[in-house]
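All protein chains but one are shown in place.
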Amino acid sequence: MRIGLVGLGKMGANMRTRLRAHDVEVVGFDRNPDVSDVASLDDLVAALPAGQRFVWVMVPAGGPTRDVLAQLATLLAPGDVVIEGGNTHYVEDAERAATFAEHSIGYLDVGVSGGVWGLENGYGLMVGGDAATVERALPIFDALRPEGPRDEGFVHAGAAGAGHYTKMVHNGIEYGLMQAYAEGYELLDAKDIVTDVPGTLKAWSRGTVVRSWLLELLVKALEEDPELADISDWVEDSGEGRWTVDEAIDAAIPLPVISAALFARFSSRQGASPAMKAVAALRHQFGGHDVRPSSPGA
Amino acid sequence: MRIGLVGLGKMGANMRTRLRAHDVEVVGFDRNPDVSDVASLDDLVAALPAGQRFVWVMVPAGGPTRDVLAQLATLLAPGDVVIEGGNTHYVEDAERAATFAEHSIGYLDVGVSGGVWGLENGYGLMVGGDAATVERALPIFDALRPEGPRDEGFVHAGAAGAGHYTKMVHNGIEYGLMQAYAEGYELLDAKDIVTDVPGTLKAWSRGTVVRSWLLELLVKALEEDPELADISDWVEDSGEGRWTVDEAIDAAIPLPVISAALFARFSSRQGASPAMKAVAALRHQFGGHDVRPSSPGA
Amino acid sequence: MRIGLVGLGKMGANMRTRLRAHDVEVVGFDRNPDVSDVASLDDLVAALPAGQRFVWVMVPAGGPTRDVLAQLATLLAPGDVVIEGGNTHYVEDAERAATFAEHSIGYLDVGVSGGVWGLENGYGLMVGGDAATVERALPIFDALRPEGPRDEGFVHAGAAGAGHYTKMVHNGIEYGLMQAYAEGYELLDAKDIVTDVPGTLKAWSRGTVVRSWLLELLVKALEEDPELADISDWVEDSGEGRWTVDEAIDAAIPLPVISAALFARFSSRQGASPAMKAVAALRHQFGGHDVRPSSPGA
Partner (left out) sequence: MRIGLVGLGKMGANMRTRLRAHDVEVVGFDRNPDVSDVASLDDLVAALPAGQRFVWVMVPAGGPTRDVLAQLATLLAPGDVVIEGGNTHYVEDAERAATFAEHSIGYLDVGVSGGVWGLENGYGLMVGGDAATVERALPIFDALRPEGPRDEGFVHAGAAGAGHYTKMVHNGIEYGLMQAYAEGYELLDAKDIVTDVPGTLKAWSRGTVVRSWLLELLVKALEEDPELADISDWVEDSGEGRWTVDEAIDAAIPLPVISAALFARFSSRQGASPAMKAVAALRHQFGGHDVRPSSPGA
C-alpha cells in the first residue's frame, strides 16, 4: 500500500517512520524541503493512484489544516480519501466531510494519541466517518496502532467528527489524571515523615489501583530529577482541554475535575493574579489586615 | 451596667469604645499596661459585683483564650457569666460551657462580625448558649450591635457552640463572596473593550443583583488604587475558612465554591507549585513538550 | 422626551412604566396586541421624530433580537439611535454597531440589572458604545437608573459590547455569590446546635461582612418558607453564566468559583448522573464494593 502524508513535523515524521516499518509506502510532503519526499502537494498527489489515493494530513490545526484541505479538494479525484489527523476542533468536521462528499471524496477525522512514544509503541487511534471508508483505510490504521488486538488501540467511534471529539475527551481526561497525580505528589512532597517520595510513586507501579502509564512517566521524571528541581511550574495548555470544558458547558454537563485541572494550568502561568489582588484589597478594607505591597515586577 | 472586657487589641479596644458610647461601663484588662484599665485579671474581677459579673473575653483563639478562661474559672463566682467573643473553633464550646456550668457560671459563645467598621456601624452578633443567660446579657449585645431592629444584627442562634459555628459559616460564605467578586474583577480587568473598570463596579452599587457591602469596599479600594498596583496577590487565610471546609467534609456536604475560594488563597501564597511542576514534568515526558527551566529562587 | 420601546414582556413592560413615571414618553410595541401601544414596528418608528429617534429593544436574545434589529436597520434614519438592552452575547455587538454606523445610526448595548425589583428600585445600567451617543441618551438612562448619584447605578463601561460584557460578568459574579450563600445555608441547616437558621441569616443583615441584597432576599425567602419545603432543588441557568466561563477559558483566566457555581446548577438538573454511575461501576470493579441497583426511572 502506498499513501500520501502531509506534514512531517515531530508527529508526522515519526508516523512516516512507523508506517514504513510496517510495509506501508509513504510519500511525504512538508514545506520544509529538508524532510519532504516531494517538492509540492501536486507532486504528492501525482505520485498516488487516482481514485484510490489516501492522503493523511498531519499539520497544525486551524489555518494550516484548512489550507491543505482546500488545496486537496481541488487536486483529488472521486474515490480518493482524506484522513485528517490533526488536533482539529470536531465541530469543523461535519461540514468538511459533507463538502468532500459532494466531490465523492472520502473524509475521515482521526484522533491520534501517543506523543513521542507512538513511534515505538504505536498510536491510539479514534476515527470518525462512514463505515465503508473506514474499512478501506484499515491497513493504514493497522500499521499505526499498537500491537495487540485491533480494538485495544483503534476504534471507529462514530460519524464525522467522532474521531476528533473522542480525542478531545481523551485529552480532557488526561488533564484531570495529570492534576490528580500532581496533587498527590505535592502532598507526599510536603510531608516530613515521607522520606522516599520517588520510591513511593514507583511502588505504585504494580498491584495498586492508581497504576497507569502516566504514573510510569512520573516515576521516570523523578528518576531523572528526584525533586523536580530543574523544572518550572509553568504549564501550557492546548485547545483540547479548553474545548472539553466548552463542550461540557454547551451540553450542561458538570465537569468539576477537568475544569479545575485546566484552571490550575491557567493559574500556573499568571504572574500576579488580578483576582487575588482584589481579595487582598478587600481583606485590607474590611479588616485592616496587612497587605503585602506589590513586589517590583509582580 | 458595668462589665469586664479582657483583651484590648484592635477589636477589643474598639468594642470598649462602642460599649462606653452606649452607656455600658467597661473595666478593660490587657497584658499591655498602656491600654489596660486595671493591673490584672484579679483586679478586673474585683471591680465587678460577685454573682452578677459579665466578663467578655476577646483575646486570640487557642492558647490565649484557654488561659484566660482557666483563670476566670478560678476567679468567678456562681451567677457570673463569661462571654467568649474570639474566633474559637466551635467544637471547644460545648465542653467549656459544661465546665463553667458545674460552677454555676454562665457561658456564652459569640461570633462577632464587622471588623474595623464595627466601632462605627455596630457589630453583627451571633450567640450560642442557654436562653436565660442570653436574656441577661442582652443590654451588652444591644450596645454592640448595629442600630436598627435587634433581629437584623443579633441572633441567639442555638445551644453552646452555635455562636462560633454560625460565625465560622459566615466567614466561609465571605470567602466565597470575595472570590466571586475577584474573579469578576479579573474578567473586567482583562477586557480591552471595558475601559472603566472602577466605574463599572461602582455602577453596581444600586439597583443590581450583586450590590453588597463587600462591593462597596471593592469600589473604595479601586478609588484609592484604580489598578490595585500597590497591592500584592498574596492572600492570608484564617481558621474559620479551613474549619468551614473541614466541617463540610465531616458532614458530607458538597462545598465546591467555598473550598475553591480557600484553595485560591493557598495558591496565592505558593512560590513554585510542586503540583504544577509535576504536571509540567509529565507533559515533557509524554509529549516532548518544552518545559521552562526553574528560575533561580523559584 | 419621547422614545420607542420594542418588547413589552415582564422586563419591558416594567421599564415602560418606570420611564413614564419619570416623564419619558414611551411608544411601546409588542407582538402581543394586548400590551402594545401601536400595531407595528413601522407605526412605532413613524411615531418618533426622524433623525432624533431612540428605540430601545428589549426582546429575547438571539433570533428575536436579530429580527427586530434587522427591521430597524431598514426603518430608521441617520441620526437615530438603537439601544439594545437584552441579554445578548457581547461578541455580537461590535459588528452590529459597525453595521448601524454605516447608516449613521447610533447603537448602544446596555446591560440591565434589577429583575422584577427594577420597576420600584430602578435598574442598574451598564452601557457600551461611543461617548457622544451615550451622552444623547442620558435622559433615558437617568429615568431608568436608581435614585442617587448617577455613577452608583450607571456606567459608560467602554466601547461597543462593553455594556453586555459587563452585564455578563455581573451575572457570573451573581452565580458565585448565590452559591456561596447557598453552601453556607446548607451548613447551617445541617447542624443540630443551630436552632434558628432563618434568624441567623437575618442577623447578618446589618454590621456583618456578608450583608448584601441577595442576603436580604434569602431572608425574605425563609420568612415565606422557613425550611424551603415548597421549593425543589432544580436550578435553571441562563446564557450569561455559561458565557462568563467560556470567556474565562478564551482568556486563560482561572475561574474556579463561578464555574463551580455553574456546574452545581447543571448537577441540580440531572436525574441519574452518568459520571457518578461510572464511578460507582469502577468502585464495584476494583473493590467489590456493593453498588446500588439503578432505581426505576433513575
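In this document, chain identifiers A, B and C correspond to the written order of the chains, with residue numbering beginning at 1 in each.
Note that a contact is a pair of C-beta atoms (placed from the backbone, for glycine too) under 8 Å apart; a residue touches a chain by one contact, two chains touch by 3 or more.
Computed from a predicted model, the values in this text were never measured in an experiment.
Interface note for the absent chain: among A:G28, A:G172 or A:P274, the touching residue is A:G172. Listed residues A:I105, A:A160 or A:L228: the one in touch with the omitted chain is A:A160.
Residue B:V209 is the one among B:M126, B:I140, B:M178 or B:V209 that touches the chain missing from this view. Counting the whole complex, the residues of subunit A in touch with the unshown chain are 90, 94, 113-115, 118, 121-126, 128, 145-148, 151-162, 165-166, 169-177, 179-181, 183-184, 186-188, 190-191, 193-196, 199-200, 202-215, 244, 247-248, 251, 253-258, 260-261, 263-264.
Not every partner is drawn; the one left out touches subunit C at residues 10, 115-117, 178-179, 181-183, 185-186, 189-190, 214, 217-218, 220-222, 225, 228-236, 256, 260, 264-265, 267-268, 272-289, 291-295, 298.
For subunit B, the residues touching the absent chain in the complete assembly are 209, 237, 242, 245-246, 249-250, 252-256, 259-260, 262-264, 266-267, 269-270, 273, 275, 286.
Everything below uses one rule, namely that only the chains that are shown with their structure count from here on.
Farthest from subunit C, judged by the mean position of CA atoms in each chain, is A. Counting every residue number used by either copy at the subunit B-subunit C contact, over half are found in both chains.
By the count of C-beta pairs in contact, the leading chain pair is B-C. Relative to the centroid of every protein C-alpha atom shown, the closest chain centre, again from C-alpha atoms, is found for C.
Between the Cα centres of subunit A and subunit B there is a gap of 47 Å. The distance from the centre of subunit B to the centre of subunit C, each centre being the mean of the chain's C-alpha atoms, comes to 33 Å. In subunit A, the residues that touch at least two other chains are 256, 260, 264, 267, 273, 275, 286.
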